[in-house]
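Before I ask anything, let me first share the structure, which is written out below as structure tokens.
In this view, the complex is presented without one of its protein chains, the others remaining in place.
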Amino acid sequence: MAESSPRAGKIAATPWRRRLDRWLPKVSLVPSGLASLIFVYGFIAWTIWLSLTNSTLLPTNNFAGLRQYKVLFQLDIWWVSVANLAIFGILYVAICLAIGLFLAIMLDQKIRAEGWLRTIYLYPLALSLVVTGVVWKWLLNPSLGLQHFVQSLGWTGFSFDWLINPHMAIYTVVIAAVWQASGFVTALFLAGLRGIDSSIIKAAQIDGASLPRVYLSIIIPSLRPVFFSAIILLVSLAIKSFDLVIALTNGGPGYSTWLPAIFMYDFGFNRGQIGLGAAAATLMMAAVALAMLPMLIAELKERRDGRSH
Amino acid sequence: MAGPTEDGIQRGGPIARLLIYGVLVLAALYFLMPLYVMLITSFKTLPQISHGNLFSLPAPFSTGAWSSAWSNACTGSDCTGLHRYFWNSVAFTVPAVAFSTLFGAINGYVLTKWRFRGSELVFGLLLGGTFVPFQMFLLPMARVLGLIGLDNSLAGLTLVHTVYGIAFTTLFCRNYYVTIPDELVKAARIDGAGFIATFRHVILPISTPILMVCVIWQFTQIWNDFLFGVVFTSGSEHPITVALNNLVNTSSTGVKRYNVDMAGAIITALPTLVVYIVAGRYFMRGLTAGAVKG
């Protein structure tokens, strides 16, 4: 056979080409690595540094210790933002989990149109939070929205004016945010349910357990990892919440729906208080890190256990 | 009465089934309601809105709000509708999606098939960045964009979205390429293909699913972004999300035109909604992949 074709053989390579071959893989990671070092880690350091200076309209390098944090902690608006975040965060996470788990269990009962329903439940996540804010602003509009609609049905005493009520406005943010994310949590739980071995359920039923009982004592406990990742996800989404509030209430009425993200933006970019904005951002990052901590610990533990076995 | 289904699990009787379906349909209506209201309101006239009710169909159908939202509604000080901002968004979303997906694919390829001392470190660096709230980057980035002359420009937004998207696309691609046997790359190298030829002829052709996930995830994220848009651009360079917010929330002149607001909202939502409907499968995969480390 050798005579019928010329040997394709080996390819001679110049030293230059050889060097290129060796370096190309490394070189191709450089842009991303460098970008990450500068734009992520460099910027984190920079922001933390800014929070320790007395920067106002322009960034300065005058070290001011923790003064910005002190000022921050004396500002009522900051504490309003934090309190709002607490209310919003807790309700948002809790309601999303409740709706998500409930709908996932319902969907897991061999439902005929499951695909369709899932598509419908999930589409809000494809929308911009600004769009969500705009829609709910319209629905919650007291003079023409849902309140008006119910009143026009004859229930004239019906009142649902949270959007313009400083004490209740933060709850409208919860309503809109839950609408956006609960379908996603449903999908997460559904994926978790699908991962459970159905023979466990059958075995439990043969032992005489009723279906609700099986869910309560076997299935839901085994969804722990899903709860875990859903909570972490929702908490970090809550901490970063910005667009929705801007579009829905623009922080109002007054400051009644401010969140730390709005505080950071407003002080950092509108009020020329760069140091305060940086301090707020740093605290937000710390909060996310804190929320991640349980997951990191669990992961480390798992790794250690995995190694010791 | 209750009987075992084909999977052998006892479920409730017909009444319970009916109840379950009832609940599920109700939930579907809850999720659809805002979309429905948004749609019908956008086709109503202002008098219809103030005299009719929230859920009634528009009669007659009017497309006035749509053309107004597209071409002459006021977004802050100028009144040229959303169209230019729509194209702004297209102009930075498309390249940012393309760049971040390309980098993600190459990174994933190197991180799984050309590992070297330190490559895991790079991956760790990238991954660590995904947890940080974007608020941490705003002040320095505003400064840097100013320094390199990209402040208030679509090129600047392209850069920002590319940089902060790479970690996600890298994660997606890496997790996908890990499942491709190393032997494939070895075979290609023996066949004489180098780093680039192996990527082009062997890896890229089998990457369609993961590239779809990257593109759809990135497209949704970048198109829907508001924060970077509002911080790094102003006036005529705004992306559509910012313009929509200005359209709705700066009611400087006279009556509030809710129908125009709704038409604007749909225009803003349409691209990602279409992508979701056409390629929802990949969207879901990106979500779950991104959710694990989001």
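Residue numbering begins at 1 within each chain, and the chains themselves are lettered A and B in the order written.
Note that a residue touches a chain if its C-beta (ideal position, glycine included) is under 8 Å from a C-beta of that chain, and two chains touch if they have at least 3 such contacts.
Definition applied: contacts and distances are computed from a predicted model.
**Student:** Mind telling me which option in "Dihydroorotate dehydrogenase", "Molybdopterin synthase sulfur carrier subunit", "Sugar ABC transporter ATPase" or "Lactate utilization protein B" is what UniProt lists for the chain we can't see?
**Tutor:** "Sugar ABC transporter ATPase"
**Student:** Determine which one of B:Arg17, B:Arg84, B:Arg143 or B:Arg189 touches the chain that has been left out.
**Tutor:** B:Arg189
**Student:** Using the touch definition up top, pick the residue from B:Ala59, B:Leu121, B:Val178 or B:Ile206 that touches the left-out chain.
**Tutor:** Answering carefully, the residue with contact to the hidden chain is B:Ile206.
**Student:** Need a quick check: the contact residues on chain A for the chain that isn't drawn.
**Tutor:** Counting only chain A, the missing chain is touched by 1-2, 4-13, 18, 21.
**Student:** Could I get the residues of chain B that touch the absent chain, sorted low to high?
**Tutor:** 181, 183-184, 186-194, 197, 201-202, 205-206
Simple rule for what comes next: only the chains that are shown with their structure count from here on.
**Student:** Can you work out the whole-Å distance between the CA centroids of chain A and chain B?
**Tutor:** Here chain A and chain B have centroids separated by 14 Å.
**Student:** Quick one: which bits of chain B touch chain A in the complex? Just the residue numbers, please.
**Tutor:** Interface residues on chain B, with respect to chain A: 5, 7-12, 17, 20-21, 23-24, 27-28, 30-35, 37-38, 41, 49-50, 53-55, 103, 106-107, 110-111, 114, 116, 119, 122, 125-126, 128-129, 131-143, 163-164, 166-167, 170, 192, 194-196, 220, 223-227, 230-231, 241-242, 244-245, 248-249, 258, 261-262, 264-265, 268-269, 272-273, 275-277, 280, 283-284, 287-288, 291-292, 294.
**Student:** Taking the touch rule as given, give the residues of chain A at its contact with chain B in the complex, in rising order.
**Tutor:** 11, 21, 24-26, 28-29, 31-33, 35-37, 39-44, 46-47, 50, 59, 99, 103, 106-107, 109-111, 117, 119-139, 141, 144-146, 148-149, 152, 179, 183-184, 187-188, 191, 198, 201-202, 205, 211, 229, 233, 236, 239-240, 242-243, 246-247, 250, 261, 264-265, 268-269, 274, 277-278, 280-282, 284-285, 288-289, 292
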